[in-house]
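This is the structure I have questions about; it appears just below.
All protein chains but one are shown at their positions in the complex.
Our next item is chain A:
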Amino acid sequence: MGKQLSLGTKLKYPITISKLLKQPGDEIKRKEPILQYKFTWMQTVGDPFGDHWDEEQTTIADWDSPADGTIKEWKIKEGAVVQRDQEFVAIEETCPHSIQFQGLCGMCGKDMTEMSWASASDDTDRAKINMIHDQTALRVSEDEASRAEEELQRRLLKHRKLSLVVDLDQTIIHACIEPTVGDWQDDPNSPNHEAVKDVAKFQLKDEGVRGLASACWYYIKMRPGLKEFLRKVSELYELHVYTMGTRAYAMNIAKIVDPDRKLFGDRIISRDENGNITTKSLARLFPVDTKMVVIIDDRADVWPKNRPNLIKVVPYDFFLGIGDINSSFLPKREELPKITPSPKKKHTVKTDVEQLESAKKDESSSGDADASKPQGQGKPEEEPATDGARISALEELVRMGGGDDQALRKEQAAEQEKFLEKQLTERPLLHMQEKLDQEEEDDDATITDESRNGDTLHEHSHHKHNLLKDDDVELKYLEKHLTQLHKAFYDEYDRALVNAHGGRVAQLKPGHKKKVSIKDESADLRIVPDIGNVMPQLKSKTLAGCTIVMSGLVPLQADIMRTEIAIQALSFGAEIQTKVNRKVTHLVASTSRTRTHKVRQAAKYEHIKIVNQQWLLNSMSKWEKEDEAPYLVQIHEQDKIREEGFNSSAPSSIHDSDESSEGSADEEESESVPASQEEVAEDLEGVMPEAIEEGHSPVDDLKGFNWGEIDEELESFMDSDESESDNDSGAESVASDVSIRSRTSNKITPQKRKLGDTTDDENSGDESTLAKKQRIANSRSTGLKTVKTPNSMQSESSLPTPGVTGDEEGEEDPVDQIPTGDDDGGDDPFGDDLEADLMAEFAREEEETKGGD
C-alpha cells in the first residue's frame, strides 16, 4: 500500500529542503510535520514616510503529512533545491481507506469527510465505486473492486460458470396491475381464465407509490417455461437481477420466481440502487471487467455501453397493451410496427386487435371516445411511454448537473404512479376484451364487412374471444443461446489455457521466475476470453452473407443505421443497405405495407427474397437463419406486371448514369438503378420541377428563376389536373396527359436544368436542410395525404408545393446515399428516359391508389 506524496502546487517554488524530520521507517501521523523547507519571496515594506520598497525574505516552513503511515523512502536530499511540484517521499499508509461506508472508512473507522489543512484531496474520493447490489452507501476503491472481481471470476471459472444479468419486466415476467386480471382469475367462465389462472400476485405495502396505486395488486405472469429455464441456466450461469422496478417490487418478483432464493440469492439490483434514471450499466455491478457477463433484456437501448454483452430478448407481452409498468420514465421504446410475438402464428391477437381496430375505425370514423382509446392500446409500449419520455428527456439534463439520488427516485416514483393510476382507472384489458367480443358479434352479424376487412376476420375467428394468449416460446431459444454461448466461451478458454500452460513452461525456463510466481494466479484471468468478443462472433454467423434492405419498417426520417432493428441485424452479421441493388439478398418489408417502391424494385431481381419483418425477428431470436419460404411476402399482381413494363425503361436509365459516372462500374450500376427509379418515384405526380428532384434546394434556384414561366407551367398543369380528376378509370390516358405536361415543363424550364447540373441524379445527401425538411414533412406517408385531400387521390397532384413527393421517397436514407456521376443532368436522352419512367410510374401509381383504396 505504498503511496507517493507530492509537494503540491501551492508552494512558492523554488524551495530548498532544509531538513528531513523523519527517517525511513519512522511512523508519521496526519498533520505531523515531516519536512522543513525554506523559500525566498519579496515583501513590500514601507516606512512612516510613505516610501515603499521590496525586500527579499527567507521563510522556513514545515510540510505536514496528509496521511498516517510509515516513511519508506525519501526521494530528495537535505539541501536540495526543488523547482516544481514533484513526488518526494514514499510512505506506507496505515490504512488505504479502500472501503467506505457513509463517509467512514470500513477498515479503520475514521471519518473520511474530515478535511484538514494538510490533506491535499478528499479521502472520500479514494473509494468511489459502488459495486454492491443492494447498497448505495458502501463504496470501494478501484483496487478493492478489481480484487473482488478477480475473486469472482476465479470462482466462476472454477465452477465453469458465467454471470448472467437478468432483466425482469417483459423479459422473464410480465407484470400489470390491471384489476381485470383478478376478476378473470376468479371467474372460471371468463375466456381468459385459462391463461391467467397461474398468474401470481402480490401487494406492495411499504411502497413509495401512493395514492390510488398504493394498495393495488400486482399481477405477475411468468414467461412460459421460466422455472425450467432458470433451473437449467443457473447450472451454467450465476444469475443477477437488474430491474428498473423498485427494490420492494424486485424482491417480491424474486420471491415468486425463485422462492428458495437458490437462483438469485441476494444478487438483486433495482432502480433504487441503480443511480441512473434511464440506463443500466454493467459497471454498476462489474466495475472493472465485464468479460464474463451476459445480459438478457428486452430493451437494448437501456444498455448503451454494454451492447456486446447483451442478448436482446423479444419482449414478453402477455397482458396486451400494458407494456412495462416499470419503464414509464424510460424513453419510448423503439419498436417495429406490429411485431408478432409468436413465430408459429403469423397473426396473433395483437395484430388482430390492431387490424380490427383500424377496420373499425374505417367503418365509423365518428370520433367516439371508446374507439380512439383502444387504438392507442394497439401499440402498447408507446402510448404510456411518450409522456414519460418527454419529461425525462428534459429533466435528465437537469439531473446530469446535480444528480440527487433522492430527488431522482422521487421523480421516478411520481412518474410511475401516474402511469399506474391510469392503468387502474382505465382498465385497458377489459376494454380490449369487450372490444374483441363486440367485434366477434359484429363479425357474425355483418358479413358485408368482410369485403373490407379482408381476411382479418377469418383469422380472428380462431381466437374465440380470449384476449390473452400463453404461447410464448422465446425462453426455449434463449436457453439454447445461453448454453451455446457458455460452450463457446469455455471452449475458447480451454484452448487459451492449453496455450498458456505451454507459454508458462517456456516462461519458467529463461528465469522469469519472479514474474511468474506473482502472476501465476492472475495469468489465468488474463487469458479469459471476453464475452463481448465471443458473443458477437457467435451471433454474426447467423445472418452472415445476408444483405438486407428494409422497407416500411423504419420511420422515414430516421437514420437507419441508428435504429434498433438495424443495429441488431448488424450484430447478427447482416449487412444493411438502404437501397435495393444487385448485392441485396433479402428485402424485409413490413407486413402492413407490402407495396412499397422498394418491394417493386426488389421484385425485379429474382434472387432477392422479399420477406416480412417476422423473418428477421425470428432469425435473430433463434440465432439461425430461418427458412424464408413461410415469410415470403405476397407480391401484388400488379407490381409484377408493372415490373415487366417497367423493366424496359429501366435499363436505358442505367445505361445513362453509367456513362456519366466515374468509379467502379459495378458499384455504380447497382447504385444507379434505384437512383433513377427513386427519381421516378419522387415525381409520381409529375408536379415537381426537375431541379428539386435532383437534390437541389428550391431556394437555391430562386435567384435565376423565371417566374413567368412558372406561372405558365402552373396553368398548364392546372389544366391537365382537371382532365385528370375527371378521368378516374383510364390510367393510360392520365399517363399520357402527364407525359405531355412533363415534357412541356421540361422545355420551358431550361434554366433550372442548368442550375441543377452540378448535382447528381439521385437525391443525395448534399441537398440543403430546408429541402430535406420539406421533403420529410411531405413524405411522411402518402396514405395520410390521401385521406386528407378532399377530392380523392388525384387531387394530391394539384398541390402546388414543389416539395410534394411520392410514397417511397422518404424511405431512402439521405445520409447513406452514395452520390454518383456529376454532370448527367443536362443530358437530353436522360431527360427522355426520365419522362418515360415518369409516365410509367405515374400511371401505375394511379392504378395502385385506386386498387388499394
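The rule is simple: a contact is a pair of C-beta atoms (placed from the backbone, for glycine too) under 8 Å apart; a residue touches a chain by one contact, two chains touch by 3 or more; residues count from 1.
Basically, contacts and distances are computed from a predicted model.
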Q. Name the chain not shown, per its UniProt record: "DNA-directed RNA polymerase subunit", "Glutamyl-tRNA(Gln) amidotransferase subunit B, mitochondrial", "Charged multivesicular body protein 6 isoform X1" or "RBR-type E3 ubiquitin transferase"?
A. "DNA-directed RNA polymerase subunit"
Q. Which one, A:Gln135, A:Thr425, A:Gln438 or A:Gln537, makes contact with the chain that was left out?
A. A:Gln135
Q.
Just to verify: which one of A:Pro33, A:Gly103, A:Gly275 or A:Pro308 makes contact with the chain not shown?
A. A:Gly103
**Q.** Touch criterion as defined above, residue of A:Leu11, A:Ala90, A:Leu152 or A:Leu497 at the omitted chain
**A.** A:Leu152
Q: Could I get the residues of chain A that touch the absent chain, sorted low to high?
A: 99, 101-111, 113, 132-135, 137-138, 140, 144, 148, 151-152, 155, 159, 260-262, 265-266
